[in-house]
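The chains shown are only part of the set, and none of them has been moved.
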Amino acid sequence: MDINPLICRDIVERALVEDIGSGDITTLNIFGNDHAGSGLIIAKEKGIIAGLPLIKMIFKTLGDDLKWDQFSNEGDQFRSGDVIAEIRGKMQRILTGERVALNFLQRLSAIATITRAYVEKTAKYDCLVLDTRKTTPGLRVLEKYAVRVGGGVNHRLGLYDAALVKDNHIRGAGSIKNAVTGLRKKLPMTAKIEVEVENINQVREALEAGADIIMLDNMPPGTMKEAVGLIDGKALVEASGNITLDNVESVAETGVDYISVGALTHSVRSLDISMEIR
Amino acid sequence: MDINPLICRDIVERALVEDIGSGDITTLNIFGNDHAGSGLIIAKEKGIIAGLPLIKMIFKTLGDDLKWDQFSNEGDQFRSGDVIAEIRGKMQRILTGERVALNFLQRLSAIATITRAYVEKTAKYDCLVLDTRKTTPGLRVLEKYAVRVGGGVNHRLGLYDAALVKDNHIRGAGSIKNAVTGLRKKLPMTAKIEVEVENINQVREALEAGADIIMLDNMPPGTMKEAVGLIDGKALVEASGNITLDNVESVAETGVDYISVGALTHSVRSLDISMEIR
Amino acid sequence: MDINPLICRDIVERALVEDIGSGDITTLNIFGNDHAGSGLIIAKEKGIIAGLPLIKMIFKTLGDDLKWDQFSNEGDQFRSGDVIAEIRGKMQRILTGERVALNFLQRLSAIATITRAYVEKTAKYDCLVLDTRKTTPGLRVLEKYAVRVGGGVNHRLGLYDAALVKDNHIRGAGSIKNAVTGLRKKLPMTAKIEVEVENINQVREALEAGADIIMLDNMPPGTMKEAVGLIDGKALVEASGNITLDNVESVAETGVDYISVGALTHSVRSLDISMEIR
C-alpha cells in the first residue's frame, strides 16, 4: 500500500482501541488461548477490492503469529462468492478483529468500486476522475488511496499543499489577477494554483492571471466546451459540481482534463463483504 | 452534546490537522488578519440537524474570538434554504474551518435523518431503532450520538461493554447454555448477555440459558412473531439483518422490542448543507 | 491476560519512560552491552500472583531478545521463598526494568491476594465479590483485571457502560421511578440500571421502577435480609459500604448476590516480591 505505514498504524490502532476497549468480553471468556481457527473474507456482491494490506496490518497488530493468505490484489475485481483472503490462527484474535477489519474493507472497497465506475464511463476520453476534500474526518489518506486503487487521481491533500482560489478569495483579493499574482509570490515553489470560475469571463481572467488549473464550477456542457477551447492547453481544466454516473460522460466529452466527484468519498454505501469462520 | 468533551476535542483536533496541515496557504496569503466576515450554514435539502455543538467547537478551536449563533437545536427538522447557524469573525478562520465543519455536519445530520425515518416508520409500535458496530473507524462516539439525536437507541459501545454470543461462540462453547452460563460467571455484573439465534429451537435454548437479550437474525416475520410469543417478555428481543425502510414496518409488527439497522451508519449519503460567506 | 494488549502497551511504555527518562545512568555506565545475567522474581511473603504477562511485556519492551520463564500461572498461590519467574539476558535491560516490573507486580498481586481473601470468606454462600471505581487513576483496566485473577467480579468499567442512580440523581429526577423510567428510554439497550437505596421503602420503589440491580447502601444485616426477601430474585442485589474481612461473612449470609469492596483497590499494601540478580 503506497501510504506511509506509520500513519496507517496510527489509524489502525485507534480503530482497534475504539472497538475493543479494555477487551472483547465475549470471545476472551469463551475461547481458550489455544483454540485455532480460520476466517475467510468472502464477497457478497461484486466490486473492486481495496484495503487488503490494511486488513493484514489489523490482524498482525492483534497477534503477529496469525497467517495471512491473499487471493486477490488491490484493485482486482471480485464477484459475489469470491474468497478474497484468509486469516488463520488463534480464534480469539480472528473474532476480535473481524468487525474493525470489515468496517475498513467494506468502505475502502466501496470507494474503489464507485471510482472504477466513473473511470469506466470516461475511459474513452482523455479525462481523469478526481476526488475532493469531502472525505471522512481522520481517514483521508486511506480514502484517497482507495480512489487511486479504483483508477482515480487525487486532488490536493489538504489546505496546505496547493492553492484553490474560490469566489470568496477572489472577492477578498479584489480580482482573480490580484489573487493569483499575490499567491504566486508567497506559495511554495512546488504549489500549483487553481482558480474556480463560474463563467467564460472568469475563465479568461484566470488564464491571463496564469492559473495552473482552472476549475469549471457547475457549468453546462456547452459552456465547458467553450472554456476548454479558450484555455487550449494553457492550463489544466477540472470540471466540478453535481456530477453523477448519469451525466459524467457528457462532461468528459467537453474535453476537460479532470472531473472531480465528491460522492466518491462523501456518500459511500459499504460493500457487502463478510467473514466466514471455520 | 452528551459526549465526553475531551474525546470530541481529540477528534476535532485530528480532523483539523489532517485538513489544514502546516497551514491554509490560499486563505492565509489572501486575507489579512483583520478581515472580518460571516459564514451562514444553510441547508440545501431537508433533514434533521446533528452535530452543531461539534461545529461550534471546531470554529472555537481555530479562534476563540469567533461568534457563534445557532438558529436550530440538535434534532430539529430543517428544510432546504433554512439558515441553521452563523459564525462571525476573522475571515481566515471561517474559510479555513469550513470544509472540516461541513464534513462532520453533513455526515452526522445524515445519520440523524435516516434514523428519524426508521423511527417514524415504527412509531406506532412499541419498538425502538438500534444502531450497530458498523460505524466509521474513529468516529463511533459521534455516530452513535447522531443516532440518538435522530431518535434511535444505541446498541453496545464495543466489544467490551456487553456480550454478544454469535454462531461461532456457540460452536466454541458447545451450546448456547454453556456459552451463557460460562459468561455469566465471568462478565462484569453490569454486562448484559445477548444471544444471536437463527431458529425457534435456538430461541428456546437462549431463553432457558437466561439470555438478557435475544437477537433474531434474518428471520421471516412469521417466525419472528412466533419467537416473540415464546419469549413473552422474559428477555428483550432484537430483530436484525437486511432491514430496510421498505420492510421495517413489517418487522415492527411482529412485536420485537428493537430493530437494528447497520445502514444507519455504514452507508451514509452526506446531506447537502453548505456555508455561504458574507 | 484478557486485556486489550494495545492498552497494556501504552501503560507499560508510559511507566518505563517515567522511571528511565533519558536513560539509566548507573547501569548503562557500569555494564557493557554484552554483560549477561539473570533475574529471579522471588516472593518474600505469601499471596496470589497477578500481572506476570505484563512483567513479561515490560522486559520484552526493553529488549526483545530477553528470555522469560514462568514457574507460576496467574492466580496461583505462592509462599515466601517461591521463585515465580526468571528473566535472562542483557544485565543492562534486567536491572533497568526491575523497579517498574516490581511496582506493577507487587500492586497487582496485592489486589488479587486481598480479593481472594474476601472470596474465600464468602465461598460457601452464593455471593460474589465486586470491585468499585475507587481505582488508581490510569490503572483501572489492570486493577480490575487483578480483581478477576483473585476470583472477584467486576462492577461497571466507568460512567459510560452502566447507570448507577444515587441519591443525588434520585433527587434530581424527583423519584426513583422517574429516574429509572427516564434512563430506560435513553440508555444503550445493553446498559443495566442500578439503583442505590438506603431503606426498605426505597427498595420497594426501585423494584417497582424495574431496576436491574439494587444496591443496599450501608444497611444493617437484618434490613439487608428483609430487602433480599422482598426483591426475591426480581433484581440483582449488591451490598455496599464499610465492608471488611471481619464483617463480610455476615453480609454474605443475608443472601445478597454481590458484595462490593472499595478497599480491593483503593488501599493496597504492596506485596513483598523482589528480584534477585545472578
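Note that the chains take the letters A, B and C in the order they are written out, and that residue 1 is the start of every chain.
Convention: contacts are C-beta pairs under 8 Å (C-beta built on N, C-alpha and C of every residue); 3 or more make two chains touch, one makes a residue touch a chain.
Note that this is a predicted model, so its numbers are computed, not measured.
Shown chains number 3; the total number of identical copies in the complete complex of this file is 6.
Just so it is clear, only the chains that are shown with their structure count from here on.
The greatest centre-to-centre distance from subunit C, using averaged C-alpha positions, is reached by A. Shared numbers divided by all numbers used gives the overlap of an interface; between subunit A and subunit C this overlap falls below half, so the copies present different residues. The distance from the centre of subunit B to the centre of subunit C, with each centre set as the mean of the Cα atoms, comes to 32 Å. Annotation: 23 Å between the Cα-based centres of subunit A and subunit B.
With centres defined as mean CA coordinates, subunit C is found 45 Å away from subunit A. Chain contacts: subunit B has residues 157, 160-162, 186-188, 191 touching two or more partner chains.
Residues 4, 128, 130, 148, 153-157, 160-162, 185-192, 194, 213, 236, 238, 258 of subunit B are the ones touching subunit C in the complex. If you check the complex, the residues on subunit A that touch subunit B are 11, 14-15, 18-27, 29-31, 35, 37, 91, 95-96, 99-100, 103-104, 106-107, 133-140, 157-165, 168-169, 172-173, 179, 182-183, 186-188, 191, 266-270, 277. The residues of subunit C lying in touch with subunit A in their complex are 2-7, 141, 144, 157.
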